[in-house]
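Sharing a structure with you now.
The complex is shown incomplete by one protein chain, all other protein chains being positioned as in the whole.
Residue numbering begins at 1 within each chain, and the chains themselves are lettered A and B in the order written.
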Amino acid sequence: MNAIIIASLGAIILMLTNLFFRKRSKLLSVFALLVVILLIVFNTLEGQGLLFFYPASLNSAFFQFSNFTYLFNNVLILTFLIYILLNKNYLLLINPDHSADIYALLFFVMTGCFLLTSYNNLLSLFLGIEIMTIPLYVLAGMDKKNQKSNEASLKYFLLGAFSTCILLMGITLLYGATGSFALNPFNTLNTTKLLGQVGMLFIFFALLFKVGVAPFHFWVPDVYDGTPNVFTAFMATIVKVVVIIALLNFINALTPNCIGKSYKTIVLFVIISTLAIGNFSALSQPNVKRMMAYSSIAQAGFMLLALYALNDLATQGILIYAIVYSLSTLTIFAILNKFSLATFSDFNGLAKSQPLMACFLTVALLSLTGIPLTGGFFAKYYMLSATFFSGGKYALPLVIICLIFAGISAVYYLKVIQAMYFTTPPVTSDHASITIQPLATLEKSILLLVVIAILFLGIFPSIVTQWLYF
Amino acid sequence: MLALLLIIVPLLFALVLFACKEGGAKRIAVVGSFINLVIVGALLLNHNNPYLSNFQIDWISSLNASFHLQVAGLGMLMACLVALAFFLIILFSSELSYKNEQYFYGLLLFVEAGLMGVFFAHDALLFYFFWELVIIPIYFLCSIWGGEKRIQVTLNFFIYTFLGSLFLLAALLYIYSHTPDHSFAWESFTKVQLSVKEQRVIFWLLFIALAIKMPVFPFHTWQPNTYKESPLPVTMVLSGLLAKMGLFALLQWVLPVLHNFATPQLAIILCIISIIYASVIALQQGDLKKMVAYSSMAHIGLMALAIFSMNATAISGASLQMFNHGINVVALWMIIALLEKKYQTTYFTNLGGLAKTEPLLTLFFVIFMLANIGLPLTNSFVGEFLMLFGIFSFNKIIALFAGLSLILSATYSLGAIQKIFFGNLSEKNKHPLIASANARWVVGILVIFTLLILFFGIYPAPLFKILQF
Partner (left out) sequence: MQIQYYLYLSFILFGIGALGVMIRRNAIIVFMCIEMMLNSVNLLLVAFSKVQYALNAQGIDGQIFVFFVMVVAAAEVTVGLAIIVMCYRNTRSIDIGLMNRIKN
């Protein structure tokens, strides 16, 4: 609760003070970081039982706070902190007149995210989704003069609004069947009526749409590609992960009886088609940003395994997956910021010219591939293990298919590594235009910490999961 | 404790190498691998002391995975091979010069640490960890210092082995979820009860994973090119040591898990095809490198066949042969490295008649080739004999094919000797670019190999003793 209130207060203050911050960008970043630190402190304190804003019981009709919620909120806040630290210069560059507004919008998105991690009612789900996505439509089009950015924004808006309608229709049908918006396993929500079943399916599909997995993935590549780099990094990490958690909360609140038998078949189909489309399309992309868009689709496919397994191990797994995936993707995008276009050949010989940058990028890419000693291995491990423990005759084939796709994903991740380490850049004059800015000292140190965190999680993943049971 | 040291020491030296300048890299690497050899010696003497030979701490307690290293018979024998081979390979590599040596040797030591982990791990997750960690440095080694087509070939190799190890992961996870106490410990794995159908699924998953590593027939396509394009020290590691990982995993992690399980016919047939196919291809090769690569594949196929026969005699023969084949094949690649360095080619058509100019090299090559065939008094003889004997009591027709491989092996090996060292000496090769005679210490290394071959050929008892640990 603290997190929701502080984030929205921070956003409102930032929105109102654009005039004041316009000429003092440094102050702006400091203020934003201050709010983020407040968020961490207050969210942690609330997790320990210290409330500040909410006198009544925390687990009300609208929100439910558990250990997992606090832990996941902290993960989100930390990711956001890293995101700001890595991108703060670029956030100011995109639209210098409105930099405070950009921060305000980001904080609004975070408010929506906190709603989505703790909702206990379909109304708070709807509000969370909207508070999260409406600012994102604006952020996608922040680069006003850039037609690609405009187009991404318009596409994102139209398709997002469309999926919101489907979500609303689902909520309404579910309401019609049960007479309540509450989301609680002991509530009347557990219906087997056709109306309610269709409603659930609509909500499920709408949320899949927001995550961007097949067969609702078609907006992802264009939007991610057109959106300015800094916001793509945000959308591909925090937003994506949060919607998956929202989806998991939703399914977890239903009893097996009302989910129905066909649920697992649908999820199976979604996972396999997502992995197939994400991985095969990523193989043939001309530039790294677009490849990352498809790779994020594929990674979401792995995260959806939690929806298939639906057990404790899956909860632990999604936590680790969210952290590792976000950290790796943020690292990659922080480095993509330094490139103008980032085709594969731009990376040629990067290991010679920028050895540290190449090293960070290598760890992040290997982590996304899922090589041991990086957190990505355990992320995938937990997901697959959870699938096995959930049982069923499809578990083994599903795991094998997932692993084959993980193997295929190595091809396109390694393409970047190959370009960096084994290919020498052509020494012609026309390539002089590709200038790679070096990493600033702050970015270097943050990235170093991130990479160490990735490696550490690759050896001791339980350091995170043990917090779940305190 | 000592087992842990065997992993930590090369890692530490690798890190030191990454940090240091190019100059002294060679010496540091030699010292590092020598220390490991000494530790292996100490471990051999103290294998009964559980404090020294066993190491266990909690790793991820929520998953029941522990960092458990244990010295056991076959793993110990393999560790001896690894330490010995790495010391000699690194010593030998000084003869071939590479740019950015510090990284080259650092990555090599990294591989050594990974291999030690694979052979000592007593916990399935740990085993898998090391199993995959071995490929990463190999990937960089081959891609940076390899031959002309290195990037494509290495990517191919990496994807192949990565996919293979993912199958291994799937199988290990499946077994893990069926262990009575949900634990990754080796003991729990041996206690697992699976139905015949489940066992068959697991067997095939593991077979694909390990067959890629060894390699066995339909999964071998990465091997000849990778062996050819890799820098030679890496090829030695690949064929001498990495290929043994698959066989080792078969003995350590597959057979104990499967109970009352008869190897599917298809697996045995694939092994036979692998042996015959590789031998026939080796017979037709015009390139010495590829010939040795295929010959290695044929030998590995024979060992896999022996293991799949599930006959105790054959399995002990295969275990022995894993060690001896490692020694032989590393020695052979060293000769190839010397030839390539001096004459810039390994094609038979460009070589010939070298016996006149290189009497010493000829002698060593003949000895190593004879050992490769498995002639009496050389080290492979005992192992091959036991394997054939075991396979014979398992099935006579299969034994016929296995025996055929020996004849083919003799044919191509002797053919290679004849084509390279006898016949006409070409004008060009009379005055090679590098005129110097081989350095004394290179000869020393080859003498060490010769002594090992002859010693274990005459007196294999110590190897059997290690296998009993």
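Here is the rule we go by: a contact is a pair of C-beta atoms (placed from the backbone, for glycine too) under 8 Å apart; a residue touches a chain by one contact, two chains touch by 3 or more.
Just so it is clear, the model here is predicted, and its values are computed rather than measured.
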Quiz item: What are the shown chains that the omitted chain is in contact with?
Solution: A
Quiz item: In the full complex, which of A:50, A:161 or A:283 touches the chain missing from this view?
Solution: A:161
Quiz item: Which residue, A:134, A:183 or A:305, contacts the hidden chain when the whole complex is considered?
Solution: A:134
Quiz item: Who touches the missing chain here, A:175, A:280 or A:456?
Solution: A:175
Practice problem: Pick out the residues on chain A that sit against the missing chain. | Solution: 123, 126-127, 130, 134, 137-138, 141, 144-145, 147-148, 150-155, 157-158, 161-162, 164-165, 168-169, 171-173, 175-176, 179-181, 222, 225-226
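Please note the rule applied: only the chains that are shown with their structure count from here on.
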Quiz item: In whole angstrom, what separates the CA-based centres of chain A and chain B?
Solution: 43
Quiz item: Considering the complex alone, what residue numbers of chain A touch chain B?
Solution: 316, 366, 369, 371-373, 377, 381, 384-385, 388-389, 396, 399-400, 403-404, 406-407, 410-411, 414, 418, 421-423, 460-462, 465-466
Quiz item: Any idea which chain B residues touch chain A in the complex?
Solution: 59-63, 128-129, 132-133, 136, 140, 143-144, 150-151, 155, 158-159, 162-163, 166-167, 169-170, 173-174, 176-177, 201, 205
